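Following this message is one structure expressed as structure tokens.
With one protein chain held back, the other chains of the complex are shown just where they sit.
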Amino acid sequence: MEQTLRVCVFGSTGYTAQELLRVLQRHPHVNIVSLVSSSSASRKLAEVLPQFCGSPLGDKTLEEEPSEDFDLAFLCLPHEASLEEVPKLIQRGKKVIDLSGAYRLKSPNLYQEFYNFTHAHPEILQKAVYGLPEAFRDEIKKADLVANPGCYPTATLLAILPLLKEGLIEGRIVVHALSGVSGAGRKLRQHFHYPEMEGDFFPYSVEKHRHTPEMEEVIYEISGKSIKVRFTPTVVPSVRGMVSTVYFDLKEDTDLQSLFEDFYREEPFVKVLSAPPHPKWVLGTNMCLLYPFYDAKAETGVVISAIDNLGKGASQQAVQNMNLMFGFEETTALERVPLIP
Amino acid sequence: MEQTLRVCVFGSTGYTAQELLRVLQRHPHVNIVSLVSSSSASRKLAEVLPQFCGSPLGDKTLEEEPSEDFDLAFLCLPHEASLEEVPKLIQRGKKVIDLSGAYRLKSPNLYQEFYNFTHAHPEILQKAVYGLPEAFRDEIKKADLVANPGCYPTATLLAILPLLKEGLIEGRIVVHALSGVSGAGRKLRQHFHYPEMEGDFFPYSVEKHRHTPEMEEVIYEISGKSIKVRFTPTVVPSVRGMVSTVYFDLKEDTDLQSLFEDFYREEPFVKVLSAPPHPKWVLGTNMCLLYPFYDAKAETGVVISAIDNLGKGASQQAVQNMNLMFGFEETTALERVPLIP
Amino acid sequence: MEQTLRVCVFGSTGYTAQELLRVLQRHPHVNIVSLVSSSSASRKLAEVLPQFCGSPLGDKTLEEEPSEDFDLAFLCLPHEASLEEVPKLIQRGKKVIDLSGAYRLKSPNLYQEFYNFTHAHPEILQKAVYGLPEAFRDEIKKADLVANPGCYPTATLLAILPLLKEGLIEGRIVVHALSGVSGAGRKLRQHFHYPEMEGDFFPYSVEKHRHTPEMEEVIYEISGKSIKVRFTPTVVPSVRGMVSTVYFDLKEDTDLQSLFEDFYREEPFVKVLSAPPHPKWVLGTNMCLLYPFYDAKAETGVVISAIDNLGKGASQQAVQNMNLMFGFEETTALERVPLIP
Partner (left out) sequence: MEQTLRVCVFGSTGYTAQELLRVLQRHPHVNIVSLVSSSSASRKLAEVLPQFCGSPLGDKTLEEEPSEDFDLAFLCLPHEASLEEVPKLIQRGKKVIDLSGAYRLKSPNLYQEFYNFTHAHPEILQKAVYGLPEAFRDEIKKADLVANPGCYPTATLLAILPLLKEGLIEGRIVVHALSGVSGAGRKLRQHFHYPEMEGDFFPYSVEKHRHTPEMEEVIYEISGKSIKVRFTPTVVPSVRGMVSTVYFDLKEDTDLQSLFEDFYREEPFVKVLSAPPHPKWVLGTNMCLLYPFYDAKAETGVVISAIDNLGKGASQQAVQNMNLMFGFEETTALERVPLIP
């Protein structure tokens, strides 16, 4: 029998933490030893998040600091808090999966431009492994620190990974991506007040978004090419779900369908379809569904990609990374059948 | 190690079947041997329901008739189809859990009034056990045929069960219950076309609804009293979820909170709260959350009850019944932590 | 040609103000001379509320205090602010329509219990006219101060007005009412954050709500009877709309349909239907749709009432009151055809 992994979750009340705890509480090899929350310390989990009232986890008390020893920390913290917490944990010999963006970019100077802080730990940045298993599985298995990818980059990179490997993309690409509102987190904002968000949908941060350099860096790491990403994130009136559509110049027809099917044949969480995927078909799962096709009249290649922004786009991918890091079956506790209808 | 149960699902493409298959496909003691569907026979499950594209179940072919032997049949059929199918299965020695209303009422003559058919099998009606475990657990364990309760009756009966046992209800009760649209099934109707249903919410079938006699009969069975139910079902613009509010005359204050907590202390899927429950706190689970209180000024007792209409209100309760019938741990494969946000 | 009325709106950025301005800007006899807003003073309206970017009103600057003289003030302020503002305006000889609850109750002592303040102006309270035209049209025409009714009381009182006049209601009534989220206003709250409110619906303030004494007082004023209201407000995932269902003991069948049709025959904004009304059929209008029926088995009378909580339930009713106070055609600028789909 496999050993039990002692897990501590930092920042236990946000949306990524909620999804993470939902999955971890039924993982057969995980023991959630500590729930850390600065804002809700000393309250029981179910008091803060009543959805846990039916689970033993609901009776667990949130803590200012972890009171028990642990093997792995999940950080569901703001970027700035993760930036500071990671080095301390690494120094104490803990393994870390960081769901923030604090260790995703390799170029420290990009942090100033896109995150509004100077990155104080550039050496740790270089050791962090980007937690996209379909691209970096071997590195993740050996990693001490995994930077869990952003939701938009996950959907988008999986949409172009086979193309990058084949050298089919040159020049800039256009990425028009739609996200459910949960991607913006639990923090209240006027736009996301129910009476204002219902029936509305709109591009935002169209001139500058943190996920643009994240995508460009990983594209470079995989393909060796400096490909510019014209990125338009768009929020739609749905809680979860993400659809990323990628456009790229392609002069000649290529059998994209076969290319993608061959590339992803062995991947447990990626499926290539022959029609546009719906995010509802992956709700609550770790799946990514892809549909590539060629528009011959407009000489444009197009790939449409659908994930659950909190599933494959965040917390379930984090658990997939955990499974890889600790030698568990990669699919353990992860879902492939969505909650439908 | 426990044996594997061979299960056949009849009517495999409706909403209750979709939820049932989602739960059964991860049940450790279940082998889904046949998926029967008259409308989609010979197509693969994932062709009809693309959400199963990530699961091995998606490759299974739907059949006109079950091609393999099985131990238990779940019927996710229209009432009329269940009416005819059940006797055949019983005669062949199969155990049956029927999710339709065809075997829920004990009085055959009520079928004419509320279901528009003459019940041809009154003797089987008498043998059917009403599958509400919190009221009839022992009977369910020994049953060959379980009539799985309606969603409104499940939410409502759990809201008044302790009161019925204590004899606290006399005269008529008012039940005002809200349901997500999935309760009306997968069949298309103008009212439920997205552009008409978004932003709308309305009582329907207010003069006559099938669940009224179902509630009245079970109330009588439990309490021995003929209590009339004034029932107002109301559809709200949500996919899932159900909230039933029950009003009853109560002259004196009673400690409803203690009564309910004592009554449900050992139940794995019922939780008594100290504030109104939200259906979102049980989304995708088999939980029922209750909040009883007394309005002293209006001399009215009130209980608010929340379930997932497709979870505890249908398919997960069906699996709970299966677990009881076959001696599995009652909570196996059932969820208590919802998909939130 | 009729004269132009100079109007000042206090509290110009909340939801009732937004709806009020939408209607007033096309009223042929109204000139909006001042928009007062303490929170957004000196900004242009369209900067704060971009939906006014296509209207000349969008260029108007919000003010700390009204800079021009006016004939009528609409108060879209918090209760406490209205409480203080009204006496000053009355003293200056202005007519006032107050959309808050500060002058709706006749018993000053109820304010302590339900509004958490001591009412400092009980004499003005007695002069305020409750702005429900179908009950108090003549008084409204002569009023200096109109207390515009709450949304729940509007829907509920219109549902029972004919019954009260006929003396058909005795004892307590049960009011189960559903409201869109806009009824809770523009202020951010965790419950109403889009990812939490979508797919959720729940009773709230079930033990104590400000609209309970408002309904009980007006019922007494109309019928001379002390009828207790068991009131359960419930929020549903919709922006607008309200459905109130009223239950009352009724031993004998009465032709409720004829009673209601006769009673409301001349009312321009009330229509009696022969089936449950949908709130979407009144979206953006000043209409109230009613459906009364008798449940003979349960010996219960039931009336279902639908309004737009911001239309007849707030701002359009306020304009109806204005039309009455100033001798304009009662229906001027008010809508009877909703925005559908």
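In order of appearance the chains are A, B and C, and numbering begins at 1 in each one.
Keep in mind that, in the parts below, a residue touches a chain if its C-beta (ideal position, glycine included) is under 8 Å from a C-beta of that chain, and two chains touch if they have at least 3 such contacts.
The structure displayed is predicted, hence computed values, not measured ones.
Participant: Of the residues A:L62, A:V239 or A:V272, I need the one that contacts the missing chain.
Facilitator: The one listed residue touching the chain not shown is A:V239.
Participant: Name, in rising order, the residues on chain A that touch the hidden chain in the full complex.
Facilitator: Output for chain A: 172, 174, 176, 178, 180, 195-196, 198-204, 206-207, 228-230, 232, 234, 236-241, 243, 245, 247, 276-280, 283, 293, 295, 297-300, 302, 304, 306, 341.
Participant: Where does chain B touch the missing chain, residue by residue?
Facilitator: Those residues of chain B that touch the unshown chain are 15, 180-182, 186, 188-190, 192-195, 197-199, 237-240.
Participant: At which residues does chain C meet the chain that is not included here?
Facilitator: Its contact residues with the unshown chain are 15, 18, 21-22, 25-26, 49-55, 57, 182, 186, 198-199, 239-240, 269, 271, 273, 277-278, 280-285, 287, 289, 310, 336-341.
Just so it is clear, only the chains that are shown with their structure count from here on.
Participant: Nearest chain to the global Cα centroid?
Facilitator: Of all chains shown, the one whose C-alpha centre lies nearest the global C-alpha mean is B.
Participant: Approximately how many whole Å separate the CA-defined centres of chain B and chain C?
Facilitator: Distance between chain centres: 39 Å.
Participant: What whole-number Å value describes the gap between the mean CA coordinates of chain A and chain C?
Facilitator: Their C-alpha centroids are separated by 46 Å.
Participant: So which bits of chain C are touching at least two other chains?
Facilitator: In chain C, residues 180, 195, 198-199, 237-240 touch at least two other chains, as defined above.
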